[in-house]
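Structure provided below as structure tokens; questions to follow.
Yeah, one chain of the complex is gone here, protein chain that is, but the others are all in their spots.
Entry: chain A
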Amino acid sequence: MEYKVEAHRIMSISLGKIYNSRVQRGGIKLHKNLLVSLVLRSARQVYLSDYYAGVCLNAQHIEAKEWELMDADREKLIPASEAAQPSSADCGVSEAAQPGQTRTTGGAQLCLKRHVGAEDGRASRLQEKDGDSLDPSDVAVTSPVSPAISETQCGSSDCETDADAAVTEGDSRQPPKDHACSHRKRSAEETGVSETPVKRTKVTPNAIVANNEIEEGEEMDTSNVSNLITIFGSGFSGLLSKDSAKSESETDDSDSGSGQICCEQMLKNLNPWTTAIVAF
């Protein structure tokens, strides 16, 4: 449990650093933000592994079914594995923490990591423009931020639901991996939830990250919190729109508004962070 508290604290600090780097003189330092995002990623993996370890206890029977789907999709994850190699060692750390759950959480972790490389692109791609001359400005602004965003995205997409939704996504490369992973996470999450499991699990990592920002918001004004949203900007809207697109596979439009409403509804059922998140 100490891992979880420590990881949570480190995540908050890291997000604070990324936020502060925006207002630093001299522009965003790519090196420092890359390192901070790596720490954020490690902390998040440990945090989520703890979380899922606890939930997994009730969901092992569902996982067995999901493994088949996982194996089928495993090949698609391989190209992304290079990007996620540095964090493969983290698996060892987080796995060690839950020896009883090695099979399930290990798989989940592996999934999560392989994702990160794929997911990292999500936020920044939404903002990337053509031409190298503009790229750096985007990169300078978004790349330190997008790895951080990608953590949140990764987590939420991990909890994503349908394999069907993968087909509806325009991006052919990313979603299969997302959903392959997402099945694992979803199964880990399903513990007697009355609401649609999809939305609940999707929301939780969102809540985790959102809570970090809210914690900072408590120290700052809420205006700063909304600034934080603006900073993570299209990353978050991408997050929400993607979630809504996948959770409501019948509706193909990515509407950030509906995604938000979705979040809020689910959050109310979840945990005490509800009122804080509603501020988003």
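Quick note on the criterion: contacts are C-beta pairs under 8 Å (C-beta built on N, C-alpha and C of every residue); 3 or more make two chains touch, one makes a residue touch a chain; residues count from 1.
The working rule: contacts and distances are computed from a predicted model.
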Exercise. Consult the UniProt record of the chain that does not appear here and report its protein name from "GATOR2 complex protein WDR24", "Serine/threonine-protein phosphatase 2A 55 kDa regulatory subunit B", "Partitioning defective 6 homolog alpha" or "Endoplasmic reticulum membrane protein complex subunit 7".
Key: "Serine/threonine-protein phosphatase 2A 55 kDa regulatory subunit B"
Exercise. For chain A, enumerate the residues touching the unshown chain of the complex.
Key: 6-7, 10, 13, 17, 25-27, 29-32, 34-35, 38-39, 42-43, 46, 83, 86, 89-90, 92-93, 117, 119-125, 128, 135-140, 142-143, 146-147, 150
